[in-house]
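All remarks here apply to the structure that follows.
Heads up, one of the protein chains got dropped from this complex, but the rest are sitting where they should.
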Amino acid sequence: MTTAAPYLSVNNVEVIYDHVILVLKGVSLQVPQGKIVALLGANGAGKSTTLKTISTLLRGERGDVTKGEVQFKGERIDQLTPNELVRRGLSQVMEGRHCFGHLTIEENLLTGAYTRSTSRSELKASLEKVYHYFPRLRERRSSQAGYTSGGEQQMCAIGRALMAKPSMILLDEPSMGIAPQIVEEIFGIVKDLNSKENVSFLLAEQNTSIALRYADFGYILENGRVVMEGAAADLSCNEDVKEFYLGVSGAGRKSFRDMKFYRRRKRWLA
Amino acid sequence: QPAEQYIALPSYRVGPYAAGGSGFYGGIIDYFNLVNLSGGVNGVKISWEECETEYNPSRGVECYERLKTKNGGATLVEPLSTGVAYGILDRLAVDKIPMTMIGYGRSDAANGKVFPYVFPLITSYWNQAAAMIKYLGDKEGGMAKLKGKKIVHLYHDSAFGKEPLPVLEALSKQYGFELIKIPVTPPGSEQQSQWLQIRQAKPDHVILWGWGSMNAVAIKTAQRNGFPREKILGVWWAGSEEDTVPTGDAAKGYSAMTFNTPGNYPVMDEIRKKLYDAGKGNMADPARIGSVYHMRGVSAAILWVEAMRTAQEKFGKGKRITGEQMRWGLENLNVDESRQKAIGVFGMLPVVKTSCDDHEGSGAVKVQQWDGKKWNAITPNWIVGDKALTRKLLEESSAAYAAEKKITPACAK
Amino acid sequence: MFMNFFFEVLIGGLLSGVMYALVAIGFVLIYKASGVFNFAQGAMVYFAALTCVGVMDKLGVSLWIALPITVAVMIVLGLAIERVVLRPLVNQPEITLFMATIGLAFFIEGLAQLMFGAQVRKLELPIEDVPWQYLMDHYNILVSQFDIMAAAVCGLLVTSLALLFSKTKIGRALRAVADDHQAALAVGIPLQRIWAVLWAVAGIVALVAGLLWGARNGVQFALTFVALKALPVLILGGFTSMPGAIVGGLIIGASEKLAEVYIGPMVGGGIEGWFPYVLALLFLLVRPEGLFGEKIIRRI
Amino acid sequence: MTEAQMQMNEPEAHFGADASAARRETGPVILDLKNISLSFGGVRALTDISFDVRQHEIRAIIGPNGAGKSSMLNVINGVYRPQQGQITYRGEVRKNMDCHAAAKSGIARTFQNIALFKGMTVLDNIMTGRNLKMKSNFLMQALYWGPARREEIAHRIKAEEIIDFLEIQAIRKTPVGRLPYGLQKRVELGRALAAEPEILLLDEPMAGMNVEEKQDMCRFILDVNDQFGTTIVLIEHDMGVVMDISDRVVVLDYGKKIGDGTPDEVRCNQDVINAYLGVACS
Partner (left out) sequence: MLYREAGQFKTSYQADGQIFPIMQDRIALLALLAVAIVFVPLLASPYVLSAILIPFLIFSLAAIGLNILTGYAGQLSLGTAAFMAVGAFASYNFILRIPGLPVLVAFVLGGLSAALVGIAFGLPSLRIRGFYLAAATLATQFFVVWCLTKIPYLTNYSTSGVITAQPIVIFGYNFDTPDRKYLLVLAVVAVMALLAKNMIRSNVGRSWMAVRDMDVAAEVIGFRLMRTKLLAFAVSSFYCGVAGALYAYAYLGTVEPEAYNLDLSFRILFMIIIGGVGSVLGSFLGAAFIVLLPVLLNVVAHSLTLPTSVASNLELMVFGALIIFFLIVEPHGLARLWQIGKEKLRLWPFPH
């Protein structure tokens, strides 16, 4: 990874929840400017925790960063408030939607622009852009978010982050609960923003195939450690990745129906 | 190590009633200090310990239990709180510690045969209620004139406010005035509807049986409803500076009962000179010397010191007396005029003379009126109500208590 | 005559209701911003009023000088509360924050009395609490001029706060915070700053309430209890609504007075303590979120 | 395109290619929905939808976001009451059924936004699933003695079986709030299974999982279906999964039914392709 100086870098971070649960055991990763980096890993590997560490949202969940540091645009950010981070252009889409249930979809989107002090018309333009990306949201714009469907909420959460016009977005499982067509569209949007507006992305994703298809680099997290990293293309050629993350073994893709045994993944590191 | 007479003071100086508490206990401690400065009671100095109860029964009980065993054992206790007093009532006889309830608590406790360790000194609520009616009757020009009059009893809706009802009801029957009972839900910070009702009823007198912030609100609300304050007569818990000062001019003309004649007394001068000028006063604000609560505290302390003196006469001068002996002292108190003169409080409190039958010892009160700046006594003489009536009630009520508790009434030795 | 009395009770009740609303507004402010019931509001009312008269006393200055000093103190208090109490408790369960405000209440009560003593004090505002002669003479209806002023002040406060919060960015942000602290942080809402500002504003509202209630009842510890009067108002009007506080206040004020006067004597009186609660409770059975409160979203 | 990327595109290209071969025998219709319509204020979530579910089959519901899939499940288990329509369950027309009655009659489900009891441990969560089978009253439970205790242990054994089955032994005593998303989904399945339901409604059970975990989940679902004969209604956005494991698929769009049939039929339905799949069938 020498193409660009790291825009965001996480250095050897260790995180403990509730004073006793050690979750991240020295995670380091870099996101170069203008690149898309995928963070892969099984359930509970610590992807969300890594993202929350970067966005300093960990504090509210009784998690502590006990070691390491995070730098964004060359400055340490681990002591900043999330608000300050958003101002500096770093936004996060949290896992599990987290829409403001009592606000309408449109109000939800507008809160996304809280840090921007722009004119009404610019705001309107941003709003239009989000509606352009997610037409479904336009239809539901005046319903309370709490009453919209799961997928609609997910779109709302992503749209809300876009409203801040960030230069770097942390996406936590954007594809969860989204219809396949829209998933493609979301990643299309990611690519679009990336290439047209030079927005960098760090995305935690379970849908490995699509994530590696759009990402430039990838990190694989296991049990709170980075066990593999590399260019997305290299990763997707790796036999282990193919088998355990992409579901294609030597003999090609197998039907879900025919998985006769629970397969146990080989662990890279214990 | 000279002997010390230790007294337990479960006091309250924070919370809703802090204003009263700090004045009352301030007065007590000021007088104790004064006595100690002049060498104590026949050489026996007084020691005391305070404990914050916040006027809360359960904390009060804890305080009592904590204080009672200290310094060789408490020989007297005064919580100035009905709830706390009830909480420790049953424990007193076991612990052999007398408790005074100066101007509050159950009126029937004046019967020493049933409540040997309880002393509702000076006056009980019942005698006070009787005295209030007496005063109102005199004001009207004779008790007979009360017939057909309307008297409102505006009361704190609690045990305290309901205590005088039997007396008032009996008297209303006897003298033929109409008694209108209007309760105020504690803490009583809103009384618009009550005062509208009062205005509607057009009473001749309003008895304000209030406590704490309820009083100021009552006076203020009377003013906003244009009800003359001259027609309002407060119980003594509604007759302190704390009740009238915050109302500003609204309280001008309002009168209330008291068992201390307002004014200046030699003992107050001494307190001012020997304590406050020397920086040893207990209250933060010297302006409160001689205020109603302070005076009441001083009076309480005087009665206790006199009880000590009396007990020492019998059980040995210059010696620390026990709780039982203190009890005897309280039961054989005689603070007459000459004694008062000697102490420098002549006229400040009525003559107090107790016996086994009468733990109250007086029952006399005065009426004071607020002139916008201070209280002034408006009855030159001490008023005593229909004591025969209150005695009857007292006998009945304490007999019922004795039966319930399986106590055989008898005088303690 | 009968009707006249009825109207007097009604008007008296409505005006008392305004006084309740004044206290309720403080609660609404904090509830809106954090979804938490601020137990310390009563203590803040007391603190503010006591500080004001305390400053007048100790420095010997007039009300007009003491007032800005007190405002400054309340702002500092708000900032300190955010910094010391709330910031470490972001994203904690509501009941935890609620408890923290209880701790805060103790602290503030202690602090107030420590600084200025526990005596009951007089507070005189330039307007007297006497019947308005004009109404008295012309309509034979009794309304205190003080109450009219209180109503005006209250109306002003509510209108300005309601305007501030209704359509602006801040209003939206507040509702967002109340829904989900974590997500609010994630979209860049400066939670800390908003809380600090709101607590400061709540402090000032407490000051206004403290001055009016204090002028009426004397500045004393019992001011902390006026919160109890505001509670039924809150549940009736909805915890999140400024107009709700006013409307709720009027309804509660009027109905409790009417009940006390017309029903009270039948059952021994003193029903004012619980009647508003029962009324509000019955009302909640129909609308569980109060008159103007936000509907509770229950969905799966 | 690199070779890897080609490979990755592949699954979508011919999912279910070999799955259609061995369809199992399914039983009679157990649940029949007729002309169901449901709207919230102005929003029409479901419009005149009819479909049936046969005993022992795996029935998938698919459709774009906001199509009304979750609402459909909510109608089936009585959380929502449709304004119109008729539901026949096990031959009886259901009237006014609330969710408690639905649970009693053997309908269990999982939720799209996990609805576990966050403050309780995994074991306790699974035990709650057995509540309808518990007979002893609270006094006996308070004494924890005799029948109450025996009953508790008997149910505990059942719960442990489920825990073994789902391979979550290690986290039995962990509060579920602390678990990662994927495991929570599994626990939720466990809770539904604990009720030994006749019909199991699963709302996106595989969202947020990687391929391997999805494979595990599929296995669980298939095993439940095989071993206990449980009928399964499944909502899922992963077409690979849907096409592979379901027997019949109903497709919703904007609250309307636009397709119904075997995976292969649905896959080649032009409406479905337009509205949802986006890829023509091969």
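Going by the order they are written in, the chains are A, B, C and D; count residues from 1 in each one.
Note that a contact is a pair of C-beta atoms (placed from the backbone, for glycine too) under 8 Å apart; a residue touches a chain by one contact, two chains touch by 3 or more.
Just so we're clear, the structure is a prediction, and the values are computed from it rather than from any experiment.
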Chains in view that touch the one left out, judged over the entire complex: A, B, C, D
Touching the absent chain when the full complex is considered, from D:K34, D:R94 or D:R156: D:R156
Option touching the unshown chain, where D:F117, D:F228 or D:Y254 are the choices: D:F117
Touching residue (missing chain; options C:G54, C:G188, C:G218 or C:G290): C:G290
Of D:Q55, D:T88 or D:T128, the one touching the omitted chain in the full complex: D:T128
On subunit D, residues whose C-beta touches the chain left out of the figure: 77, 79, 98-100, 102-104, 108-109, 111, 115-120, 124, 127-129, 131-132, 134, 136, 138, 141-144, 148-149, 152-153, 156-157, 160, 191, 195
Hidden partner interface residues of subunit A, rising order: 16, 18-22, 62
Residues of subunit C (touch criterion as defined above) contacting the omitted chain: 31, 37, 84-85, 88-89, 92-96, 98-100, 102-111, 113-114, 117-118, 228, 231-232, 234-235, 239, 267-268, 270-271, 273-274, 277-278, 280-281, 284-285, 288-290, 293, 296, 298-300
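In the analysis below, only the chains that are shown with their structure count from here on.
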Chain whose mean Cα position lies farthest from subunit C: D
Chain occupying the middle, per Cα centroid: C
Junction residues of subunit A, two or more chains touched: 147
Where subunit D touches two or more other chains, by residue: 113
Contacting residues of subunit D [partner subunit C, same complex]: 74, 79, 111, 113, 115
Contacting residues of subunit D [partner subunit A, same complex]: 2-5, 7-12, 16-19, 40, 43, 63-67, 69-70, 112-113, 167, 178-183, 204, 207-216, 218-219, 222, 237-241, 244-245, 276-278
Subunit B-touching residues of subunit C, taken from the complex the two chains share: 5, 8-9, 12-13, 15-16, 19, 109-110, 113, 117-124, 129-131, 136, 142, 144, 146-147, 213, 216-226, 229, 256-257, 260-261, 264-265, 268-273
